[in-house]
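One protein chain is absent from this view; the other protein chains keep their places.
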Amino acid sequence: MAEQTHQHRPPRPDDPEPTSDYHFLGLAMRELLIEKGVFTADEERRAIEAMEARSPAGGARVVARAWTDPDYKARLLADAAAAARELGIDIGPTRLVVVENTAEVHNVVVCTLCSCYPRMLLGLPPAWYKSANYRKRVVREPRAVLAEFGTTIAERVEVRVHDSTADMRYLVVPLRPAGAEGWSEAQLAALVTRDSMVGVAPALSPDAASSARD
Amino acid sequence: MSDESKRPPHDLGGLAGGPIDTDEHEPTFWEQRIDALQVLLGDKVRRIIDTAELRRGIESLGPEAYDTLSYYERWAASIAAVLVEKGVVTEGELDRRAAEIRARREGAQ
Partner (left out) sequence: MSARFAPGDRVRIAGRDPTVHNRVPRYARGHVGVIERVCGAFGQPELLAYGGDGEPYQTLYRVRLEQTDLWPDYAESPQDTLEIEIFEHWLDPA
């Protein structure tokens, strides 16, 4: 099974064939760098596999544990890298800050200058996170942006925007939804979406999660 | 305080913008390869291109390229510029190889 997911797959048939000069430039670089011994084709393959192995499931495990274990949550907020390691997730040299949504504060993450994102826990960022419109607007009208994602935050709750401008990466622990009392960590993790860990949406409600499965 | 005419193209925070397109886009194999290029060139073993150099290269493309190229096209352009600057590859090598690959692809069709 693990073997299967680590198999290198050929380019997907729906991948557009390179057409722009930049596409050929990119392919030229990789060929030349491999020929010059800067890296090997095998190293390239493994880098892509590692990239594909990282997904929001990693972040969701961390959040589900934080929901069920207050001591773990305290460790996570104090030293996120060490807390991720406890679950067998190595975030490498990434400096991670975990912020918690509460009844008083709702957190949302952006990188206005480029596309900094906690890739070790969420995988590659979605297109909207890298888009000019998100980067322009979320710092100045966060509630309007959240509304476009279907998220309404009460006026009395502070919306706190985190602009990842330097060496830190941010993960949001969303509020634990009601109606999932007594759920296992694995069940809870299924409620923790990528968008909830960026802060543009709440975690799924148990109802929404079960209707999504139907 | 800051002169708007000197605003670099990547410094977007606070500008007026339109609706956010939330369509999902799975990275293509080419995009994964470009991402892997930077991962490898920036890792502890090689340390050839620091993230800050990748960013500076992207920011130096100029406003027109910044706004019209796709995300990973910007990366490719930046990585190429920094590799040339550092003498890892030459512009001539890149041009020749890109033309060869294009010819190979077109011949295969």
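Details
Letters A and B mark the chains as written, and numbering starts fresh at 1 in each.
Simple rule for what comes next: a contact is a pair of C-beta atoms (placed from the backbone, for glycine too) under 8 Å apart; a residue touches a chain by one contact, two chains touch by 3 or more.
Keep in mind that this is a model prediction, so the values were computed, not measured.
Among the displayed chains, contact with the absent chain in the complete complex occurs for A, B. Of the candidate positions A:132, A:159 or A:175, contact with the unshown chain belongs to A:159. Hidden from this view is one chain, which touches chain A at 95, 97, 112-113, 139-144, 155-168. Chain B residues in contact with the hidden partner, per the touch definition given at the top, are 1-3, 6-7, 11, 13-14, 50-53, 55-56, 59, 86.
Here is the rule we use: only the chains that are shown with their structure count from here on.
Note for the complex: chain A touches chain B at residues 11-12, 15-18, 20-33, 36, 38-39, 43-44, 47-48, 51-52, 93, 110, 112-115, 124, 126-128, 130-137, 139-140, 145, 148-149, 163.
Considering their complex, residues 10-25, 27-30, 32-37, 39-41, 44, 46, 48, 55, 58, 67, 69-73, 76-77, 79-80, 83, 88-89, 93-94, 97-102, 105 of chain B touch chain A.
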